[in-house]
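Left out: one protein chain. Kept in place: all the others.
Letters are used for the chains, namely A and B, taken in the order the chains are written, and counting of residues starts over at 1 for each.
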Amino acid sequence: MTNPLTPPKRKDPLLRTHVGHVSPNLRSRAATAMAARAGQGRFVLQVCHDCRRATYPPRDRCPVCWGELDWQDQPRGAVIEAETTVRSSVDLFFRDHLPWRIGSARLDAGPMAIVHLHGDVKQGDRVRMELKLDRGGNPALFALPEKETSHMADDPQLRLFTADPKVRRILVTDGREATGQAVASALLDAGATTVFLGNADPLMRYPGQDRIEAIDGIEPVALNLTDTGSIEKLAAQLGGRVDIVVNTARFTRSGGVGFGGKLSDLQSSLDLEVTGLMRLAQAFAPALSARSDDGVNAAAAFVDVASIHGLTGNAGFAGSSAAAAARLALVASLRGEMAQTGIRVMSVLTGPVDDRWHQSVPPPKVTPTQIARAVVTALQSGQETICADDVAQDVMARWQADPALTIREENK
Amino acid sequence: MAQQQPYDGVVVCAPVTVPYTRYSDKTAHWWAGSALKELSRQTGLGPADFDGFCFSSFSAAPDTVVGMVQHLGLSPRWMDHIPTGGASGVMALRRAARGVQAGDVDLVACVAADTNQIDSFRQTLAGFSRCSQDASYPYGFGGPNATFALITDAFMRDYGVTRDDFAKLCVAQRSNALSNPHALMKKPLTHDAYMAARPIADPVHLFDCVMPCAGAEAFVVTTPEKAQELGLSTARLSATIERHNAFAEDPVQTRGGWARDIDALWSAAGCTPQDVDMVQLYDDYPVIVAMQLADLGLCDKAELSQFIAAHDFTITGSMPLNTNGGQLSAGQAGAAGGFQNVTEGLRQVLHCPLGDQVPDAKRALISGFGLVNYDRGVCTGAAILEQDVLR
C-alpha cells in the first residue's frame, strides 16, 4: 500500500525553491508519435502491417519481417520479469527523485519493455500498464498494480506522471459561469486544498455566487481575462501559490462569418478566449514553471477548456469556433514551451454546452458536471487531451480518421 | 556454417596502454595520438609506415576514422571504424587479420581512444543510441548500471548466482590490479568491503561498477615477416567468433551471443577451455563475467556458483582472470575498455605484462561485449591468442 499524501507544511520562505528539471528529452520521431497517442490516454504499440507482431522500442520498420509499422491500441497487461531500484543517476531530474524503481516487463502484447514501477509492484507481479507522459511530454510506460491498492494515486513516482489535484491549489478562471463552478467543486472533491475562483466583475453579483463562495476551500478572486492589469495583479499576489491553472472562460455566440455573425461578438470572443488565454499564460507560466518540482504540491498543469470545434470550425458558431481554434494553437505552443520546464499543458475539449448560448442546438449537449469530470480525469491521469462528452468524442474520432471530411461535415 | 579459415600469415604484436586518468581535459584525438606515439616508440615506425588503421572511440565526434586519419597524418590503404565499444577489440583484431592475410594491407595500427571530460559521461549516455534515448535512459537514467541491474536481478534468480560469487570475481580482479601500476584502483578489496558497498541500482552495488575514465589502447596486426623485420614478439590468432543481437527473444539477457558460436570457436582453435592459461573477459559488471564463464564453455551455467567457488581467479590461481585488474579495477576508458582484453592477453602471452606475469602463459582466451543499445549488450566476440615468437 502507498502512504497517503498529507498537505505539506507551510514552507520556509527563506529557502531557495527547488529548481524543476525535466527528464531526458531527446526522442526519435517514432517515440514522439507514441507521445502524441499517450497524450490521448491510449495504450499503443507499433504493429506490423505484414506479420501483425507488436514491437517496442519504437522503430521505423518491423524487426521480424521488415514490414511497415503503425500504432495500434494494445492489451494493457504485463508481467514484471526483473526489477531494480536506481539509487544513483547523473541526470538532474532523476537525481532529485532517487531512489527510482524500474523493471523489465513482458507485455501481453509481446515485446519486452523497461518500465517505471509503482511502489506496490514487485518482480513477478502481473501488472496493468499505462502509457503516460513524463514531465517533458515524452512517452513513459508505467506499471501499476493489477488491482487498485490503497492510496495508489499517492505513489510519489506515479505522481510525477500526473497533475493530481490532491493537496494542490488551483485557479479556476471563471466562477461566474456554471462550468467554472462545477469544475471548482469537482476539484475540491478530488482533494484540492484550495480553489481560487475567478470573478471578472466583482461589483456584479452572479447566479450561484452565494452557494459556491460558501463552500469551504473556495477563495473568490478578482480576475478578468480581458483586463491585463487584473491578471497581472492576481499573478503577483498568487503566482507562487497556484499549482494548477484551469481556464474555463468562454464567450460563445451564434452566427456565421458572412451571415448572422456579429463583429463585436467575434472581437469579444477573441479578446476573452484568445488574448485572454495569452494574458493568463504570460502572467502565470513563469510562476508555475519556477515551482514545477516544489514538493508534493509542486506546480503541475495549465488546463484549457475549449470547444472541440476549434478542430473543424462550425457553421452556426463560426466566431466561437475560430476562438477555439486559436486557443488550440496557443495551447499547442504553450505545451511545447512548458515541456521545457516540467508543467503539463492540457486541453479539455467539449461539444456544445447545455447553456443559454446553445438553446437552439439539439442534444446531446455537455453539462458543466461532465466538463468538471473531464478536467479532474485529465489532471489525475496526466492526459494531455481529453474529450468531455459524446459530441466531442465523436468529432475527435471523425477528425482523427478524416480531418477534411469532418471539417465539411461540421460546416454543413 | 562453414569452418572458419585459419589465420595463417597473420601475427599480433606491440600491445600499448596509455595510462588512464579519471578525468581528462584532452580529446580523443590526443589520446589516439598518444597511443600511436607509444606504438612508434615500440616499433620505430612513423605515420607514413602504417598502411592500415583501425579506430574505435565514443568521444571523437564529429570525427570518425576519416577525420582521425587526417588529424594524425596517416595515409592508409586500408582503414576501418569499429563503433562497438566493448566488442571493438576482438572485432578490430578479426578485421585487421583478414586484411593482412588477404594482402590488402601489411601493417595495421588498431587504436581505441576515449577521453572523459567533466560531464562527458552524462552527455555520452544521453545521446547514446536511439533505443536507449527513447526507451531505457528516461526510466530513471541509471545508465548502464540500471540496465545491468535488471540483467543481474534476472540472472541471479535464474541461475542461483549470489553476490558472494560476484564478490569472489571482483576481489580477485582487484588483487590482480594491485600489480598493475596503471590501474586506477590501488587499494585491496576485501570480500566484506564488497558485500558492504552501497547499492547503486539493486542488486548492483558500488564494486560491481566500473569507473569511467580516459585512456587509450593499441596493438599491431601484421605479417610474421614484417614483425620479424621490426624485431617484435608475436602472437598467433587461433580462432575468433563474433555475433550481434543474438537471442533477441530472451525477455531479459541471461546469455550472450558467444553461446551461439562457442563450439565453432573451440573447434577452429583446435583446443579446449582447459588448454587456456588465462581468461581476459569483458567485465563491465561481474554478472557479465559470470555469464561468459558459462557461455564461453568454461563451465555449465547451472553450476556457475560451484565453479566460481572452485577456482582461484588471481594471476597465480587456477584460472587467472583479467590479469591487469580488468575494467572493474583498472578503469573503463570508453572504447579502449574493449581493447583492454586484447592488449592484456597479448602482453601475457608475449611475457611483457604491466603487472605480474601469469606463469608460463602461452594461450589466452579473450572476449568482447559491447553496446547496450537498449536493454542488453548487443555485440559479442571472442578470440584465442597463442604465443608465437618471443623476441
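The rule is short, and it goes like this: a contact is a pair of C-beta atoms (placed from the backbone, for glycine too) under 8 Å apart; a residue touches a chain by one contact, two chains touch by 3 or more.
The working rule: contacts and distances are computed from a predicted model.
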Chain left out of the displayed complex - its UniProt protein name, from "sn-glycerol-3-phosphate transport system permease protein UgpE", "ABC transporter", "Kynurenine formamidase" or "Cation acetate symporter": "Kynurenine formamidase"
For the chain not shown, touching visible partners are A
Among A:Asn224, A:Asn314 or A:Thr350, the residue in touch with the chain that has been omitted: A:Asn224
Would you mind spotting which of A:Ser268, A:Thr369 or A:Gln393 touches the chain that isn't drawn? A:Ser268
Touching residues (missing chain, whole complex) on subunit A: 201, 203-205, 224, 226-230, 262, 264-265, 268, 356
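Following the convention adopted for this analysis, only the chains that are shown with their structure count from here on.
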For subunit A paired with subunit B, centre-to-centre distance based on mean C-alpha positions, whole Å: 48
In the complex formed with subunit B, which residues of subunit A make contact? 23-24, 26-28, 30-31, 56-58, 63, 81-91, 93-94, 100-104, 106, 112-116, 123, 134, 138, 140
Complex contacts: residues of subunit B adjacent to subunit A: 121-122, 125-127, 130-131, 133-143, 145-147, 149-151, 153-154, 157, 198-204, 248, 251-252, 374-375
